[in-house]
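All protein chains of the complex are present and in place, except for one that has been dropped.
By letter and in written order, the chains are A and B; residue numbering begins at 1 in each of them.
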Amino acid sequence: MLDPMRLFPSEPTARAIAEKLYDTVRDLPLISPHGHTDPAWFAKDEAFPNPAALFIQPDHYIFRMLYSQGITLESLGIPQNNGKQQADPREVWRIFAKHYYLFRGTPTRLWFDYAMQENFGLKDRLTPENADEYYEILSKKLETPEFRPRALFEKFNIEVLSTTDSPLDSLEHHIAIRESGWKGRVLPTFRPDSVIDAEFKGFIQNIENLGAMTHESIVSYKGYLNALRKRRDYFISLGATATDHGHLTAMTADLDPGAAEALYQRILSGKSNPEEQQLFQAQMLTEMAGMSNDDGLTMQIHPGSIRNHNKQVYEKFGRDKGADIPSPTEYVRSLRPLLSKYGNSTKFNLILFTLDESTFSRELAPLAGHYPVLRLGPPWWFHDSPEGMMRFRETATETAGFYNTVGFNDDTRAFLSIPSRHDVARRVDCAFLGRMVAEHRLDEDEAFEVVQDLTVNLVKKAYKL
Amino acid sequence: MLDPMRLFPSEPTARAIAEKLYDTVRDLPLISPHGHTDPAWFAKDEAFPNPAALFIQPDHYIFRMLYSQGITLESLGIPQNNGKQQADPREVWRIFAKHYYLFRGTPTRLWFDYAMQENFGLKDRLTPENADEYYEILSKKLETPEFRPRALFEKFNIEVLSTTDSPLDSLEHHIAIRESGWKGRVLPTFRPDSVIDAEFKGFIQNIENLGAMTHESIVSYKGYLNALRKRRDYFISLGATATDHGHLTAMTADLDPGAAEALYQRILSGKSNPEEQQLFQAQMLTEMAGMSNDDGLTMQIHPGSIRNHNKQVYEKFGRDKGADIPSPTEYVRSLRPLLSKYGNSTKFNLILFTLDESTFSRELAPLAGHYPVLRLGPPWWFHDSPEGMMRFRETATETAGFYNTVGFNDDTRAFLSIPSRHDVARRVDCAFLGRMVAEHRLDEDEAFEVVQDLTVNLVKKAYKL
Partner (left out) sequence: MLDPMRLFPSEPTARAIAEKLYDTVRDLPLISPHGHTDPAWFAKDEAFPNPAALFIQPDHYIFRMLYSQGITLESLGIPQNNGKQQADPREVWRIFAKHYYLFRGTPTRLWFDYAMQENFGLKDRLTPENADEYYEILSKKLETPEFRPRALFEKFNIEVLSTTDSPLDSLEHHIAIRESGWKGRVLPTFRPDSVIDAEFKGFIQNIENLGAMTHESIVSYKGYLNALRKRRDYFISLGATATDHGHLTAMTADLDPGAAEALYQRILSGKSNPEEQQLFQAQMLTEMAGMSNDDGLTMQIHPGSIRNHNKQVYEKFGRDKGADIPSPTEYVRSLRPLLSKYGNSTKFNLILFTLDESTFSRELAPLAGHYPVLRLGPPWWFHDSPEGMMRFRETATETAGFYNTVGFNDDTRAFLSIPSRHDVARRVDCAFLGRMVAEHRLDEDEAFEVVQDLTVNLVKKAYKL
């Protein structure tokens, strides 16, 4: 099913170079500095329940495509807000198999085939005919010790895996992992949306909890910022090396102290309007950059997603159901307040992501090719496809070079897809470098260095791992 | 002149696969669900007057390029608003031949060469030297029965051809075609701009005519909507399966009934301002989606063209003179009102087009890869080129797959270019699939299925043909 030459250029000269490059990175450990796996998996090390729960229900790439073709989310057993989740997992699996053709040409296809072959030894394409047999095989394997989370973590050769966590999280699972004596390195990431985005569910209560957890008086802006600092320190004490910020836009602000305090009071009053809420988020990006300048946490900004675009789906099924849609995103003017203050810093790394690929050549590569603090994150979300990764290299490298980028993020909740995602990224980088060498734009000895840097060195450096 | 391998990758492995794929679709019937041919041609079946009138004067791709290089529209015999059209068609043809080099690298070149060779047996490139000879040959052929519209329709192996028609059109030519006993399937498409766009020439009178035709009282919004429903039914009775909507933006609205009625009254008063007119168009897109949800007509939205950008050309020559220019187009926020109401419907298909290619990966593929009602139309207008089609596949497939797309539209007034346009589209799809197979991202057996789907099955399904 998996050809050893997959994703390499079909032109033999470039392919041969790509293959040689790939040979040197194929077996390197996986470094996963940004993702959404559940730390409880590694703390508890329980078996995954069934193939549908492992592959389909947590993977919005999969169920959004099925939904787009008229398959109901109910029939796929997607959990509903009212607690219902009515679907026989075996039937869910059959639906997936029947519609597996929909994924032709998509990265999901590459990831899933890889997981089947490499993890389960299943070498034929999933079809309606073999669906039941595959379900049986997978179910049985998932019950074995070799398919427990920690065993898979080790089998996948993961050197480090970062999760994404609320500042209000006790990080109990991270503590449990550390205390368990297991050697797997699983790190928290500080993601403060719940106490910065006034539209977040339970926002005011969240801030009050933040104050309570840190013994800071959150009635003042200063106390609120101190509380955040304390939680960052707590995350750092458990190994965190990065923060992450998911905002609607890349807008930043740098208000004077009085204006910032007044704005915070409006926000805290619960009576703020959308403009004030957006300004507050903008101000907080700059504050967070300031804290990173102090404590060294790598800062990630993920802007541009319009969340929960489908009202009916949101009302019935809640967040993260494949209905977040990218929107045009402006960086140059938006980031200026933050960059005026911290752009020339070399004390921390600020990694920018985008869902608007037109910004790579126009805004992001020119910014990252100048400001010392900036680095470019890898293609995000819908663009973590072979074509998307290639477009990233083709539009960013010429202006930002390789060394203002930070390697790959798998960015997934779908644990079984992690090795495959890294494999795709490595292959695409080798394909790009193979072409560069074949076109005599880069010497071959350099390409061997670059591919090591892209796979390992730049990630470790950018995320301080 | 036409190489059998044209448009396939030059790399031999990918080329060989592309060629094999193409062999299976080359001779399939043409399905043309969206275009601008004149139904009168097929009703009357009269000879086309001369080569210039057939190839040059109706083809804005051709005369806009000539105009851009300083050739006057008068000298090309483009009809003027004052009724004048002064140009010897033979001289027009000579001008075209003399400047044929301007079309190097453009799709026009591919289309024209194909028409010359495949329809007229002329195997040398058009030059100033052979222009007169070619004119003679073409003129003579056009007088023969084999070059009448119906004979060409059959020779082209067109299975179905949709035209674009005003709701005020009696559809007399469509009726005549049906009553003639001729087997050619020519269908109307419901395009209501003339009674929805308040800037349309004669707008108020158009609405009054709409009322008169349907015996509905258009003084109320309800009566206006009923009148539109009746005309849709009339179109359906004559075979229509789709509507088409050409708006400046993709803006939609979902006003409450009182606000919608009040807005309609403003519009009907003739005193509305541009904002009200735009809001009315936005509201009408949602109304039209509702009607499609009831009657099943496939709905097409073509937004983003700034019409008649060149004031001097418009004043002298009128509409459709190559001076419509694309503009940045936003979909995610604009479509939300409509999608909130009908986005989860599986009762009709809503096909989105764009002139802003940056939206494919950012907005359109993510939307179409989620909402059941949505499908992506093929590259439109300036982008129906080999490069444009390839960019479409490369940016849309990864997120929307193949199965949220709808095959090809030739979208033309230039009847003789139809087979060539389909040929180019089929070749580019084969080139894309050939590369995917050569890079082991798709199995060869699947590619054979996909190319059939892209050429025939998806079109028929999307347009209910």
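A few points about this structure:
Following the convention adopted for this analysis, contacts are C-beta pairs under 8 Å (C-beta built on N, C-alpha and C of every residue); 3 or more make two chains touch, one makes a residue touch a chain.
Small disclaimer: the values here were computed from a predicted structure and weren't measured.
Of the listed residues B:Q69, B:Q86 or B:S269, the one in contact with the hidden chain in the full complex is B:Q69. Considering the full assembly, A:N404 is the residue among A:T106, A:N404, A:S417 or A:T455 that touches the omitted chain. When the missing chain is restored to the complex, the residue among A:K155, A:K201, A:R333 or A:K464 that touches it is A:R333.
Listed here are the chain B residues that touch the chain not shown: 2-3, 5-11, 64-65, 67-70, 101-107, 109-110, 125, 306, 309-313, 322-323, 325-328, 355-358, 382-383, 385-388. Contact residues of chain A toward the unshown chain are 9, 11, 13-14, 330, 332-333, 336, 339-340, 343-344, 346, 358, 361-363, 365-372, 374, 394-395, 397-404, 435-436, 438-443, 446, 449-450.
Simple rule for what comes next: only the chains that are shown with their structure count from here on.
A straight line joining the Cα centres of chain A and chain B is 40 Å long.
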